[in-house]
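Have a look at the structure that comes next, please.
Heads up, one of the protein chains got dropped from this complex, but the rest are sitting where they should.
This part shows chain A:
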């Protein structure tokens, strides 16, 4: 399948599943354009994901500060916001609410911040799996699952408590 076809298929899929207040995907990337987290709520092949990421990162990085946080991109609306060195970027559909999406991003940042304690890009790099776990507690299938900060963090902390109390890894010579 040519990439063009794949993409139009993707767009058809998006319109077919007409979701509500939900994201099609979420990307976190640095000012240098390095992708730090990607979450796709629509099935796409890896090639398409890479293509979309590349184009979108370029588009968003080219925008000046003070510009509006929303832009039309292909058939989607992009809502993005920069926090320190990281861009948080959500793709939503035409009917979806931009402002509430902006606050979805903010709530996620708050969750990361609370969990890591003054989160920075490095926390997300070195603990990427945690960033994914927190996101899954907060958003599922692109929809808000739990918007209470307390409840999300409680779920994550409970999980952390369930970890085994081994300490082998500290001693082990690791490669």
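Here, a contact is a pair of C-beta atoms (placed from the backbone, for glycine too) under 8 Å apart; a residue touches a chain by one contact, two chains touch by 3 or more; residues count from 1.
Heads up, the rule we're going with is that contacts and distances are computed from a predicted model.
Chosen from "CCT-beta", "Nuclear pore complex protein Nup85", "AP-2 complex subunit alpha" or "Two-component response regulator", the protein name that UniProt gives for the omitted chain reads "AP-2 complex subunit alpha". Residue positions on chain A in contact with the hidden chain: 17-22, 35, 37-38, 43, 46, 50, 64, 66-72, 75, 97-100, 102-104, 106-107, 115-117, 122-123, 125-130, 132-133, 136, 140-141, 143-151, 155, 158-160, 162-164, 166, 168-170, 172, 174-175, in rising order.
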